[in-house]
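Excluded from the complex is one protein chain; the other protein chains are retained at their positions.
Up next, subunit A:
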Amino acid sequence: MKRNAQLTGFASAIRISSLSDEFKHPSTIDTIPPQSKKRKAAEATVASDTLSAQRSSKRIASAAAVKEGPPTPLTTGSPMDSDDEFMSGMSSDEDMLQESDNDDGSADDFGFDEPEPDLGYSQKGAVEKQEKRKFDINYKVYHPEDIQAQQDDLIDEVNMILDIRKEDAAILLRHFRWNKERLIEDYMDRSKKVLEDAGLGPSMTGPPKLEVIPGFMCDICCEDEKGLQSFAMKCGHRYCINCYNQYLGQKIKEEGEAARIQCPADGCKRIMDAKSLDLLVGADLQTRYHELLTRTYVEDKDQMKWCPAPDCTNAIECGIKKKDLLRVVPTVACDCKHRFCFGCILADHQPAPCELVKMWLKKCADDSETANWISANTKECPRCNSTIEKNGGCNHMTCRKCKHEFCWMCMGLWSEHGTSWYNCNRFEEKSGSDARDAQAKSRVSLERYLHYYNRYANHEQSAKLDKDIYHKTEKKMIQLQSASGMSWIEVQYLNSASQALQTCRQTLKWTYAFAYYLGKVNLTAMFEDNQKDLEMAVEALSEMFEKPVQELADSKLKVEIMDKTSYCNKRRVILLADTADNLANEVWTWHPKDLFDYFKS
């Protein structure tokens, strides 16, 4: 019933008009204002889309560790550990066979849904160790301390090789966007120019220090008190400590700069180094500065991205190239369990490639379908051009705005119809039939879009509802433990089921966006079969999942849920493996055919 409850903006608008068709008597006309109600409805849907996307991100992440496995719970670990689960989405057919071989066995469990304390590290290891499969995405998760260590290593290395101060090495590395090889090569060739470009111009020796210079007047604040402390970097532009403090505070706090803060002097390209900065500002600014510095390391590297989950400080390294994004959907899972696409940073959108996702979201957000709806469902008053939706009655239309009376069928003057009331039998001009053809076309296009959109939105909504149930599940599991005397580990099957529902719905959701752009070939039928199988399994599981606690305690239902959970996960892997395979081999055709041509060129 929850599925029926949600009507999208488009659907509800259509329903209203079809309902009103039932009122046969009055010939009423609605003059639709240029900004139709429908648009509002569409906006509302979109707003909730983004909201849910944000809110669900954590949730989906927690579903990352959903395992496909046989139903018997067991507390011991299995050789097939959960670490490679995110990979299984892309696994090839041989793996599928392997996994189904495992099916009757009892060597798997649900205990891995809870994170193990060392998960982060074991996962990293696992990724490295894994032999390369066709669609695997190799990536590594880095924690803040790893990122710091990497930077320090690079700085130390450059410091040793080029024999320059560590601060200078850091500035040079940032200047070269952390490309160590290029830095060393360029430095060997023409060290003077490299230093100059990086803002390290001709240098005097000695550590940075504050000085009191008699007769000094600060050019910024015009202060010339005796004993005023001042500072100058190696460029010699000297300002008082207060001005420096203000200046750096503005740059760091307000403008979020760190790696490229220049000397306050006009046109001076000298870059503020970490040691000088520590001398000039308080502890809070220093901390912020170093945070921002660390951040530039990740941001400067094309192969690194921050995990977009709220409050997550990890970064992910992945070698995927932009040009590969039409053939691969590089889904990665952070140690915080957030699953996202490395290509576009959006939450996991397998099997749809990034460009398709971008198009789909844009389509859902913009008004292109509003225009389609208007052209499919309305006509314009021949006199004042107000957009009119006929919401019932006969063909005798009276425009509410200009009181023009005309025939809905032929759009001609009503007065010419004489006595043939409620029935236009005038000869159809060609223009009339052309107009109807165009209308029919836009009706089909709208219906096609709505077909996929409704299913897409439905899974999004259902995932949200399943999530609500998941919150109750935790309570249920505790109740179950006390009601049935089951142990903690024995009730984890509900957790697994919930996570499977989230992951599978996320996938299903995107299969509909994917299908909208998919051209019709033989493969499409197979894809649709896979989609149908997964959808049926998910809906069945969702239904079982909603049962009251007493029934859940029943061991027969428990086995059924566990069976269904593993079946859902399996169907998902099959679907994803199939789509990824075809994507990689570029055998899909698109609707329209030239959908991605702009991307390839």
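What we mean here is this: contacts are C-beta pairs under 8 Å (C-beta built on N, C-alpha and C of every residue); 3 or more make two chains touch, one makes a residue touch a chain; residues count from 1.
Everything below uses one rule, namely that contacts and distances are computed from a predicted model.
Peer 1: Out of "Trafficking protein particle complex subunit", "GINS complex subunit 1", "Putative ubiquitin-conjugating enzyme E2 W" or "2-methoxy-6-polyprenyl-1,4-benzoquinol methylase, mitochondrial", what name does the UniProt record list for the absent chain?
Peer 2: Missing chain, UniProt protein name: "Putative ubiquitin-conjugating enzyme E2 W".
Peer 1: Quick one: which of A:Ala169, A:Leu183, A:Cys243 or A:Leu508 touches the chain that's been left out?
Peer 2: Touches the omitted chain: A:Cys243.
Peer 1: From the list A:Asp186, A:Glu223 or A:Asp563, which touches the chain that is not on show?
Peer 2: A:Glu223
Peer 1: Which one touches the absent chain: A:Gly267, A:Gly485 or A:Pro592?
Peer 2: A:Gly267
Peer 1: Just the residue numbers, please: which parts of subunit A touch the chain that's not shown?
Peer 2: 219-223, 239, 242-243, 246-247, 249-250, 254-255, 264-268
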